[in-house]
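Complex shown without one protein chain; remaining protein chains in place.
Each chain gets a letter, A and B, in the order it is written, and its residues are counted from 1.
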C-alpha cells in the first residue's frame, strides 16, 4: 500500500479495527458471556451446574428476545448517524405506537390498529425530516422536541380513550412471547428486517447516499443529491422502524404505559456507537449494532446480578458512549 | 441612541412582547396582579437558571444537553444535605458541586476533542444516573428558609423575591465576568475560535470556564427546584428544550459569539406567561404541554433558519 506503511502502529490498528469492527465486538461479547458464566455458574452452560444441556437455549433465547427491540431501535440510530444525525424520538414513537395499537385494537380490530400505530411513526418522522432536512435544525434538538410534543399528545390521547380498555393483538403476542425451537418468534420479524437494513445500507442507491451525506454533504449535493429529500425519507423510515419496534415490544411486555419503550432510547444509541457507527457520519455497520445490542443485554444481566442500582447503570451507559466516541476520535484522528 | 436601539433592538422587542402578553393576561383575568406575578416569577426560577447556564455555553460556541440532569443532581444533593447539616454549608457544597460538574463537562470536551453535543449527551445520562444514586426516589427535605427565601416580596410589595434572586445571581456572577478578560474571551471564542486562538486567547480554558459557569447556574437552578418543591426529585425535568428555546428566542445565536443573558431571561418569562395564559383560558394542562412544546420547537426552527440564512449572506 502506498502510504499505509508510514502510519504509526496504533493508527494502523485503529484503522484495521475500524474496517473490521465485528472481530473485536464478537470477542468482547464472548468474553462478557464467559464472565457472566463465571459469576453465576450454570447460567449459560447448565451442565456445569449439574443440569442437562451444553448451552442453555432458554438463556440464549431470552438474550435474543430482549435484544430484538433494542436492535431494531438501534437501526434507527445507525441510519440517522450515517448522515451525522441521531433520532432521540424513537423511544417515544415506540411507546406511542404500542399505546395506540393496544387501545385501538379493542375498538377497530388488530389490522387497522397496527396500521394506524405505524402511521404515527410516519407522522413524527415527517416532522423530524422537515425540521432536519428543510429548516436544518440540529437533529438532536429536533428529535428531542418532537419526542416531547409526542409525549404531550400521548397524554391527551390517553385521557380521550381512558375508558376504552386495551387489547394486545394475538399476532403481536405470538411474535413477542412465542417460541419456536426455543428461539423467540420475534426472529421471524427481525431476521427479514435485519437483512433488509443490511441490504439497504450496502446494495441500494439510498444507502450509498446516506453514507455520502454523512461523509461530505457538500460533495453529495455537488453530485446532484437533494439533501432534504434524503432527510425526509430517512427520518420517516426511522419513525416507522421505531413504531414497528414498539409494536413488537408491546407483544413482549403485554401491557401499556405512557413510558413503555422510553428506557430503550439510551441503549439504542449505545448499541449503535458500540457497534462501530460513527456519530459524526459516514461510517457505520448494522451488523455491529446488532452485536452491540447483544453486548448491552449481557452487560445488563451482569449489572442486575451485581445488584447495580438503576442510577449506576444509566451513568455507565453514558460513560460507554463517551469512551467509545473518544476512543474513535483518538485512534482515527478524525473529528 | 439609535446605535443602542440597533444593538439591543431584539431585547427591547422582547420586553415589549412581554409587556403586551402581561396586558393580555390582565384582560383574560382581571385579578392577575402582583400575586400572580410573584408566583409566575417563582415558577420561572429553575427555567431562568437553566437558560442562563445554557446561554453562556451557547455564547462560547457550544451547547450543554446535560443542564436538566445537573439540576437534578444539585436538587437532590441539596435535599439530602439539608436534611443532615446546616443550610449554609450545604448551600456552598451544592454550588461547588454544580461548578465542578460543569468543569468536568468542559474538560471532557476540550480533552477528548469529541464535539460538545456528543459529550454533553453522554454526560446527560451520567449526571442523571448520579442523581438516582444520590436519591433513588423523591425525598429528602430542604431547609425552611430556602423556601421562604423565594416566596413573597422584597423589599416592597410588587418586587418578587424570586425576581430579585435571578437579578442578584446574574449581577454577582455574570456581570463581573462579562466585563473581564474572561468574558471577552468567551465572546471571542464563540465568535471565531481560530481568530481567538491566534489573538492569544486560551481557547480551551475559556471553554472549560464557560461550562463551569453553566454548571454553577444549574446548581442555582437545582436549589430553586428544591426550594419550590421542598424535596429532591432525581428525575430531570423538561428544562433542556425549554432553555434552548429561551436562549434562541432571547437572541443568542446558536453557534456563538452573539447576544447576552438579559434577552434569554426575558424570553423565559415570555414562555412562562404564555403557559399562564393557556391555563387561565382553562385549557387542558396536557394540551398546554403540547402547545408549549410546539412553540419551543417552532422557536428553535425559526432561530436555526435565521442563522443559516444569515450565514449565507
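A few comments on the model shown:
The rule we apply is simple: a contact is a pair of C-beta atoms (placed from the backbone, for glycine too) under 8 Å apart; a residue touches a chain by one contact, two chains touch by 3 or more.
Convention: contacts and distances are computed from a predicted model.
Missing from the rendering is one chain, named in UniProt as "Monosaccharide ABC transporter ATP-binding protein, CUT2 family" (options: "Quinol:cytochrome c oxidoreductase iron-sulfur protein", "Monosaccharide ABC transporter ATP-binding protein, CUT2 family", "Molybdenum transport system permease" or "peptidoglycan glycosyltransferase"). Of the options A:93, A:209, A:236 or A:290, the residue whose C-beta touches the omitted chain is A:209. For the chain left out of this panel, the touching residue among B:43, B:159 or B:184 is B:184. Considering the whole complex, the residue from A:69, A:251, A:282 or A:318 that touches the absent chain is A:282. As for the chain not pictured, it touches chain A at residues 1-4, 6-7, 11, 19, 203-206, 208-209, 211-212, 215-216, 218-226, 229, 233, 282-283, 333-334. Listed here are the chain B residues that touch the chain not shown: 181, 184-185, 187-188, 190-192, 194-202, 257-258.
Criterion: only the chains that are shown with their structure count from here on.
Work out the mean CA point of chain A and of chain B, and you get 32 Å between them.
By the touch criterion given at the top, residues 131, 135-138, 140-142, 144-146, 148-149, 151-153, 155-156, 159, 266, 269, 279-280, 309-319, 321-322, 325-326, 329-330, 335 of chain A touch chain B in their complex. Of all residues in chain B, those touching chain A in their complex are 65, 108, 112-115, 117-119, 121-134, 136, 234, 238, 240-241, 244, 254, 284, 286-287, 289-290, 292-294, 296-297, 300-301, 304-305, 308.
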